[in-house]
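Note that one protein chain is taken out, while the other chains of the complex remain in position.
Presenting chain A:
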Amino acid sequence: MGDWMTVTDPGLSSESKTISQHTSETKMSPSSLYSQQVLCSSIPLSKNVHSFFSAFCTEDNIEQSISYLDQELTTFGFPSLYEESKGKETKRELNIVAVLNCMNELLVLQRKNLLAQENVETQNLKLGSDMDHLQSCYSKLKEQLETSRREMIGLQERDRQLQCKNRNLHQLLKNEKDEVQKLQNIIASRATQYNHDMKRKEREYNKLKERLHQLVMNKKDKKIAMDILNYVGRADGKRGSWRTGKTEARNEDEMYKILLNDYEYRQKQILMENAELKKVLQQMKKEMISLLSPQKKKPRERVDDSTGTVISDVEEDAGELSRESMWDLSCETVREQLTNSIRKQWRILKSHVEKLDNQVSKVHLEGFNDEDVISRQDHEQETEKLELEIQQCKEMIKTQQQLLQQQLATACDDDTTSLLRDCYLLEEKERLKEEWSLFKEQKKNFERERRSFTEAAIRLGLERKAFEEERASWLKQQFLNMTTFDHQNSENVKLFSAFSGSSDWDNLTVHSRQPQKKPHSMSNGSPVCMSKLTKSLPASPSTSDFCQTRSCMSEHRRQGPWKAPVRAETNLACARDWSGTKCQISQLALGPRTMK
């Protein structure tokens, strides 16, 4: 580096000279500073200075250095380093003060330059980054431009294609239209040709017909004749009349008479219809007036201008038209007046209705949400309640059936249980059909079984008491858990239905002599009624009952396929369907007790 500096020494000095000259001229503008800096930016300044001086001034050339510096400084506008010379020949003395001042000034200048340089550098950086940013922006935009241009070209292409297609389609349409036209022309020409040919043929045919007619007539065909015993009288009893001009005229007259009658009839009908319509119109008008009159004070009190006048018109019209004679006038005189007034009234009515509609819709909108929510809640609650009820009912039915089966399994012989089981399954049609053959066999043994049944009934009667107690305790517990009394009813019904399906009520009620209790009134499930019911419940499965119901059942089974309710999909549906027959059920339930 030192070498390089030495080598470049004269050049640099000369150059720095020119630069300094230049700077003095431009008065240290930032741009020049910048350029200076750029020139020597590669060399760190302090080192530069140091090396510069070390190279610049040696022991030998102090004088020249000083003079050189002096020269340089003076050119830069600093005061001379030498003292003011008194004479020309005298050697000028070095002014230390001036040197120091100069140095200080140079240092200050240097510091300033450094500062400026820093500023410039940061600015440069900023500008550089700005530049980068702008460049990226530029490239991005350029890209965008490119893409949009490409897009545009694509769209143009598509547009072109579509236009092309459109043109093709238009061409096709035109072709098709031409085709249609052509075909129509063909059809038309064919039709004319056909008609022409037809005419020709028809003419020939007519000629032939004519000829044939002549032949047939000329042959003096003896066969063409009427062989009649005697001529009969005319239906109207009159004699036939000759055709004359008179009859012709008469016929003509008659024809016109008929036509006239028809027209008169139609006119009458139209008149009647008209009268009817007029009546309706009048009534409508009256009703409208009466409808609108209670409000007419209000609109009048309001600033209303049009409606007020119209209503006054209406009143006038009403006064006029209430005269009946008005309606008998021909329509022409009344028509315009009438239609106008009706139109006016209609307009009022319409606006009124619209107003009302608006009000209603407003009110509705306000009130709707709350109501809706409430109803939905109610609905949900209700369904929940019902579901709970269903569940409970099902449980109840299940436990009861279990109990009954248990009891019967122990008490009855096999036949009875199978019969019982079948009873349960009566609702299931398919099972019934499957087991039907079995029952047919059983039917043969009917009489024998009947005896066994009665025996079993006696046995059961004894066992029943024990069961009843057991059951009563169980049911009590069960009922205590229950919420509403309705379940029992439905359960009751279900119980019955499970036993005898849809057997004849009449047949069963005959056996119950005890007067009918009033289960309908058991609304809140009073304990008395409950106990009654619980007592009555176990009665139903007893065998003594079966003896009676069996006959019914056999009957029922015959009718089964028709009469059994096909729609008993679920137990509950069945129970609900029959909830209306509560009294009969209770009667039935009570029946066996009276039997004892």
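Basically, a residue touches a chain if its C-beta (ideal position, glycine included) is under 8 Å from a C-beta of that chain, and two chains touch if they have at least 3 such contacts; residues count from 1.
Following the convention adopted for this analysis, contacts and distances are computed from a predicted model.
Chemist: According to UniProt, what is the chain that's been left out of this complex called? Choose from "GPAT3 acyltransferase", "WD repeat-containing protein WRAP73", "Eukaryotic translation initiation factor 5A" or "Mitochondrial import inner membrane translocase subunit".
Modeler: "WD repeat-containing protein WRAP73"
Chemist: Which residue among A:A55, A:L259 or A:L291 touches the omitted chain?
Modeler: A:L259
Chemist: Consider the whole complex, including the chain that is not shown, and state which of A:K126, A:K165 or A:K199 touches that chain.
Modeler: Spelled out, the listed residue whose C-beta touches the missing chain is A:K199.
Chemist: For the chain that got dropped from the picture, name the residues of chain A it touches.
Modeler: Missing-chain contacts on chain A: residues 184, 187, 195, 198-199, 202-203, 206, 209, 212-213, 216, 219, 221-236, 240-241, 243, 247-248, 251-252, 254-256, 258-259, 262, 432-433, 436-437, 440, 558, 560-561.
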